[in-house]
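The other protein chains are all here in position, but one chain of the complex has been omitted.
Note that the chains take the letters A, B and C in the order they are written out, and that residue 1 is the start of every chain.
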């Protein structure tokens, strides 16, 4: 099948070619705004270890909210299901950075893949250690999962995030007012902005997510990263909540658990098949990669990997 | 595997036995309030035609909102994707009968599986025919799909629904004010209340939903009910939106597309495997069958049918 | 002072002259849409019985929501303060026909001067009598207060209101679902649409509202219409809630209790001084008469009648 898969990827690339460059690049910080909007990469790593890549699959980009899947994994390993007393598992009918729901639900964010929820996850990871140790732990986990020590925080992006981070500071203070952030807001946001600023390539990202496609174990290193049940549950959350207020649409069109970031990356999981990473900086109106979503829709149709 | 499946079903029944009777029976109309809370039925029909049932699997119950899956199917066959100009495909952060979202989004309901969306679906079915023809069409479709002419509207339930139907009348008038209901509210609600009052057994319901598990075609009658792509998309909507404001939780715990009704029934689809119907009248705090949800969670764990 | 007042009115008319015709005439029903936007009338009746009028002060127009002040008066006389168990007295942060607040506050409208609250008021008046008697009671009260038997319902307007009344039907059914409407929705709305369709001139309206400026008693007929305390409280509600989501702005600019209608009329009360009615059909963006508001602002500045 590897060969066949490479043909499918070629078809996908051909199908989205005319749309490359469309969408609107995130422009709230210079480091993202200056990205060439015509970048496009895709990398698929199957459970039996084959990799098919195309385009700019080896160029690192800012993974942004895709990092939330990995910090969620770490937090669940750290404190287990008690995490769910501080964060819900329901999709939200609102934008990624909405604070309305937090007021209605007393500081409990709806799920760990929106900003508020991911900030609580970061706060969990901070418990018992300092911000530097915490970001080190996150980067180290990603290096390990990607099997690549070059994964690192883009300091320039992290600094810019901080400078424009009033909305996230607002979310953090709001939840702290309800007692749902335990650490100092400055510490929590320091880690949060750095995790968002981690740079990875499609190839690294697909490799890093592979354990989620393979019942929680890394098929290459044979490590059991999380239990099978936990892997399924993380996938379920990605399906329900991974694309902000367009999660239903992504399920409808692609049919795979996935998580997008405003850097234009999307990690998608085809359970028992493969992990897929795509990157294209232009975003659609709800903040997900426009061409990346189209590519995944085509890929899902051509492979029949939709879970439905 | 049929034998093995029957053992699994026996295990499921044993596992939930102690919880049977818990939850709160819907009490807004007498016909539902008077149901014995200790009823419990389950029926699984696999794609190769085997059926395993247990408990009160042959006793008809009020399918209520489970009907929304079938009217959605009919409406999509009738007018195709143009339906999505009148209804969204996103989960809602609100209760099943919330009107808040409708005001914020100008009369466009978030998805076809909440009341407002299902009322628009019914309005679509009414176009070009009267209420009686429309409900006949719906019942006829369900009889055909269940391969059982005994499927019928419970007139007593339908009458009670109408008498207590102010909230649904409010939703319908609200959307009509935005032009998103074309027919007369009385006509639309007449059909809507009757479709909710259809009575079916678990066996009938699992049989009726089988085409959704089998790429859109009925594996027994060989009819292609809907295209494979459409079946997948209906399943995707059930996954994202099938359990009101607990859809994320159902995905997390069960990992199957499903649709619940306040009568205590749930239809779940295991793609490429089986259709499953459970019934237990006691509801949890968000209005889904408490024991039914537990039974499906166990079934999913024991069979490995979770799509994740 | 009568002479002086007539000079002030002349000044007001001169000051707003250039703006006459601006704003947007309500167009949801033909009977309102066809009004000449250049109509402008003003009538002031002082507590000592002097009247100063200008412009189209004797031409009847659709009083619309101004009627809510009078039905509130009737309902308070009928059942007293127990009314406040069914309606609040707080301004709303939403549009005149918003349903969001009703969901958050369990079917209790925020105040009697928004549509939902006025519909509850009408429901109170309906208790123990039929719709025809109820509208007769309302019209009779207004004829008595205006001292003019020509006050009447414009049947054409009432019919049109009904045909486009889905939003109000939605509000009524919504509250009925919470038990806060006791009568049949059709009956309540029949009265409500007729009361909105009452036609009165500025002169009649100022005369009818005079008791509110004079401690609850009609200075001419010497009738004590309501107690002084009640008159003050009705004025307080007009100040807080009389202009939908621009009530604060009206208080800021005009400084008088007032109630506007989408027909372009405004009734304002200068306590211990006078009742003022203005009419100009063009509305501002929140649905209050644009030139009417300006005229009242000028009048308030020139007379020093602001309560602040």
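Please note the rule applied: a residue touches a chain if its C-beta (ideal position, glycine included) is under 8 Å from a C-beta of that chain, and two chains touch if they have at least 3 such contacts.
Predicted, not measured: the structure shown is a model, and the values here were computed from it.
A.B. asks: Counting the whole assembly, list the visible chains that the omitted chain makes contact with.
C.D. replies: Even though it is not drawn, that chain still touches A, C.
A.B. asks: Could you tell me which of A:79, A:99 or A:152 touches the chain that is not displayed?
C.D. replies: A:99
A.B. asks: Which is it among C:46, C:67 or C:111 that touches the chain not included here?
C.D. replies: Checking each option in C:46, C:67 or C:111, the one touching the absent chain turns out to be C:111.
A.B. asks: Pick from C:134, C:247, C:280 or C:303: which residue touches the chain that isn't shown?
C.D. replies: Here the residue in touch with the unshown chain is C:247.
A.B. asks: Among C:23, C:41, C:55 or C:88, which residue is in contact with the omitted chain in the full complex?
C.D. replies: That would be C:88, which touches the missing chain.
A.B. asks: Would you mind spotting which of A:17, A:38, A:132 or A:173 touches the chain that isn't drawn?
C.D. replies: From the options A:17, A:38, A:132 or A:173, the contact with the absent chain belongs to A:173.
A.B. asks: What is the set of chain A residues that contact the non-displayed chain in the whole complex?
C.D. replies: 98-100, 102-104, 166-167, 169-174, 176-177, 185
A.B. asks: Where does chain C touch the missing chain, residue by residue?
C.D. replies: Residue positions of chain C that touch the missing chain: 88-94, 101, 110-111, 229, 231-233, 235-237, 239-241, 245-249, 251-252, 255, 257, 271, 301, 306-308.
We take it that only the chains that are shown with their structure count from here on.
A.B. asks: Supply the minimal count of touching-chain steps required to go from chain A to chain C.
C.D. replies: Minimum number of steps from chain A to chain C: 2.
A.B. asks: Between chain C and chain B, is it the same set of residue numbers doing the touching on each side, over half shared, or a different set?
C.D. replies: Interface between chain B and chain C is built from largely the same residues.
A.B. asks: List the centre-to-centre spacing of chain A and chain C in whole Å, with centres computed as mean CA coordinates.
C.D. replies: 55
A.B. asks: Approximately how many whole Å separate the CA-defined centres of chain A and chain B?
C.D. replies: Chain A and chain B have C-alpha centres separated by 32 Å.
A.B. asks: Return the distance between the CA-based centres of chain B and chain C, expressed in whole Å.
C.D. replies: Distance between chain centres: 47 Å.
A.B. asks: If a residue has to touch 2 or more other chains to count, which residues of chain B qualify?
C.D. replies: As it turns out, chain B has no residue touching two or more other chains.
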